[in-house]
Each structure stands twice: as C-alpha cells, then as structure tokens.
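One protein chain is absent from this view; the other protein chains keep their places.
A and B label the chains in the order they appear, each numbered from 1.
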C-alpha cells in the first residue's frame, strides 16, 4: 500500500458522502483508522488529569479524557469542589477504606455507563488495591446486575488499562472454576420465595435467577461475597432501584458489610450518582438498619 | 489544498492547546478529520466481534466496537456467559421468536443509550427479520418514549448500517402516510381519564399526548400496534418506569402480545437491562396478568 496522507483521508471522506466509491481501499483505511481511534480514544496521553492526581500517590493510571485544565476552563467552582471536598475530603474519610470507595465508585460508574470517568477510576481502583481479578469479576457481575452493554462499556476501557499495565489473563479468573460452597438453607428459602411469587409470571427469569446467579455467579471465588454484595448494593443505589435494596443490603450485611460501611457507601455514592439517588435510598437503608437491630 | 501529513495534525493539535492559531486551515482539518472519525467510529472493521457471531448465521453486520478477544482479555467468565447462556441459551428459547427478541433488545439499548451494543444488535435485528422500515419506526417511536437524544444516538448508528446495506429511503416510511384507523371508543376513554386527572396540571403535555402520540405516532402503519407496544413495554421495563407498565402492558396484550411472550420479555430484558429492572417489573406484570384473567 502506497503512502496515504492526511489530505487523502480528507478527500476520501468527502467522497464518501456522495456516491459509493472505491470500497476496497476505503475499507482498508477504515479498518486502520477505526482501530487506531478505538485504541487511542481510551489510551490517553500522560498529561491528562495528572494535576488532578498530583496529590495522590504516583501511579501509572490511564487517566480520563479530561484534564483538570479542561475542568478549570469550564468551571473553576467544579475544579475546586473536585480537588477539595471530593478528592481531599470524601476519599480520605476513615469510615470506608480507599479500596472499598473504589469498589463503590467503579460499580456506580458501570451501572450508569459514565464512561468518561471509567479510565481514571479503573486505574485508581487498581492503585487502591482492587486486584485485576476482582475488577474483572466486578465487570462480569454487573453484566447481570446492570445490563450486558454496561459490562461491555467497561470492557472497552479495562482492556486498554490491562494492556498498558501488562495484566495478562494469567492474572484473571478462568471462565469456570471451583465454586464457593453454597448456603443451601438460605438459597432454598430465597428460591422458594421468588418461585412462590413469580414462577407463574416469568418461569424463564426465575429459572435463570437460580441457575445463573445464585448457584453460579455469586459463588465464583474471585470476588468475595461481601464485595459482590457491595458492588450490587452500589449499583442498585446508583440506578435508583430502591425496590431491590432491602434484600441485597440485608444480604450484604450477612456477608460482612458493617452498618458503618453501608452508611458511608451512601456518602460516597451521593457524589458519583448524585444526591437524589442517595436520598431516595436513605429511607430504605434506614428501614434495613432498624429491622436488623431488633 | 496541499499535502497535510499526520505530523502536521499533531503539530496543529499541540498549537491548539496554546493561543488561538490559524483558524481557517484548522477548521478545514477539523471538518475533514471529524467527518472521517464520525463515519469510521461506527463503521467498524470486519474482524470485530466476528467470532462472537460465528455460531450465528452469516450476515453483513456492522459489528460493535468490541471483539470477543477484547472481552476475553478482560473477563473469560463474561466471554463464557456471552457465548453460552446468552447467545446459545437465551436467544434460542422458543417462548419468543428471534425477531421479537431483537425488537425487545433494540428497544432496551435505545432506551438506555447503550451505544456500544447498538451496531451489533441493529444489524442482528435486520438479520432476524426486523424490516428496515420497522427499525426506522422503532427509533422514531422511542424519541417519544425514551427521549429525543436517545433516538438521535440510534440514528448515529443506524445511518451507517443502512448505508452499508444500501438501504435507501425508498425502503423507509414516508414522513406522513395514511394512518391506521383509530379505535375511537378506547381513545376517548384514555383521553378522558388523562384529562380528568392532569389537564389542570399540564395542559400542554396532555394536548401533545393526544395529538402527537395517540392520534398520530401510534397510528403510523410502518410498525404494527402490537410491535409498537412491545417496544414501549420493553423501554419502560429497561428504564425502571414501573408506574407506566400497567397501562402499556394491558394495551400490548390488547394489541396481541400473548402472556407467554410478555413473560419471556422479562427473561430477555434481565440480560440487557440488568436483573434489578426485571425484578422491579415482576410484581406489576403479575398484577396485570392476574387482573386480565378475571
């Protein structure tokens, strides 16, 4: 293939808007440029957001596509709130570890397809001690709890971060592995309740819930049940799915999430999913806390 | 215009970050490159996702921007769940045709702006027997039922798929055409109920609902009322808008959607909008089913 200059691409593009042209050559250009765009879009230059990170520990993060200078150019107030109350305030509160804050934040971003902050927070999560295998499982878990395309949007970002950090599949969980032991009694109860209520309404959904979720996904060992619950509860709050919080927050606390931690999850999520999501969850969380104290 | 090489673009870009530069030439570069990016972003290389599709029939799909290898590199478990339980499990269940599953899935993706899976599923929908005219109407319908920008996000993908498959506007519905006959009695009842409740609250909304939706959009013949209902119900479930499900699921069943199909819509949507959306809809759907059986 001969030398194709940028002006050729411009010309090509112009001609593409008219009658169909030389498809073979165009496809070649397309394949190449599309691939580079896709790769480059997320594999961001090192200057991006570096000032935002400057008061954090050094890391090899793939930053977001915004620089702190960009934020400054649009809203000095937002830059101020980001550097102060958010990064130097919220993230340093002792009620929840940085690692758990990253789990909550990553879950919220994936649950709402907030792609623009994924590169920054996926990288920060790894820096904060979330293992690559755990990030991988969080994404898989959210395919079921937030939607398949949500997980795929996360894959599009994570693949570049994994590549940049030389994280190979040897560091990631296998497709299938020995499952954690099932709490048969609790699962029997759960299944019976769902089945009694909804078997006749949607047998396919009820069956998949048992087979794929509670007897498979939840038992995968690469993410501890407590963390899986943390991801689930965070996604529910971030998406305003208050009707599902009661069961999963109870399960989370059964799995080891303390009340203080659950309380701080709300503080964290308010920033990343917005205050209204946190406030809509408050009465439900209150109710769960009160019922467990009896 | 002289030859502009890639290094010029890099240089230009660097200079753009500083003081304002030569705007005329920059604009030209911008116009050309932006156009190529916009075109190429969605017009993906043929290697993408082809293995994902390998166990499906051959098709000329514009695939998504992810390959199965990308998914594998981030989560072998997610790759396994995609190939097994999703593509070879869910999509092959007999309770709902592949064509209807595509309608449900496309509606869910547009309702949630899950752009990353739109290229794959728009193409699959056409392969599964959704006519171009129907896909066009689904997008238009969701402008009203999910938001104008949701429809525009779908247009951005669909235009390239239509272009690639040489689907011209001769295959698409005209802007205005002879409407289906109106069920005057049912519409009178609906309008009266809404008007009694909400005329004083928002007369503009009530008026537009009658004029634009029920005496226009719903009567466009390019999408059967049963399919229009299927799109609407899918979007409502996918967006967690449980308060609107009762009316529209009843209407869907009046329009010919069977209870078995409605039940399976929940099974399908669980994967694409996440389990919590499906479970939040379950009690409402149950109620509709039970009331119709009396």
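Note that in this section a contact is a pair of C-beta atoms (placed from the backbone, for glycine too) under 8 Å apart; a residue touches a chain by one contact, two chains touch by 3 or more.
Just so we're clear, the structure is a prediction, and the values are computed from it rather than from any experiment.
Of the listed residues B:113, B:191 or B:224, the one in contact with the hidden chain in the full complex is B:113.
For the chain left out of this panel, the touching residue among A:65, A:194, A:236 or A:252 is A:65.
Within the set A:100, A:134, A:227 or A:264, the residue that contacts the chain not displayed is A:264.
Remark: the omitted chain is touched by one listed residue; of B:102, B:128 or B:209 this is B:209. By the touch criterion stated above, the residues of subunit B touching the omitted chain are 5-7, 9-10, 12-14, 16-17, 20, 27, 30-31, 33-35, 37-38, 111, 113, 136-137, 139-140, 142-156, 158-159, 162-163, 169, 172-176, 197-198, 200-205, 208-209, 212-213, 220, 235-236, 239-241, 243-244. Hidden from this view is one chain, which touches subunit A at 1-6, 8-9, 28-29, 32-33, 35-37, 39-41, 43-47, 64-66, 70-82, 85-86, 90, 93, 95, 108-109, 112-114, 116-117, 240, 242, 263-264, 266-267, 270-280, 282-283, 285-286, 289.
Heads up, the rule we're going with is that only the chains that are shown with their structure count from here on.
Note on chain placement: the centre of subunit A and the centre of subunit B lie 23 Å apart, centres being C-alpha means.
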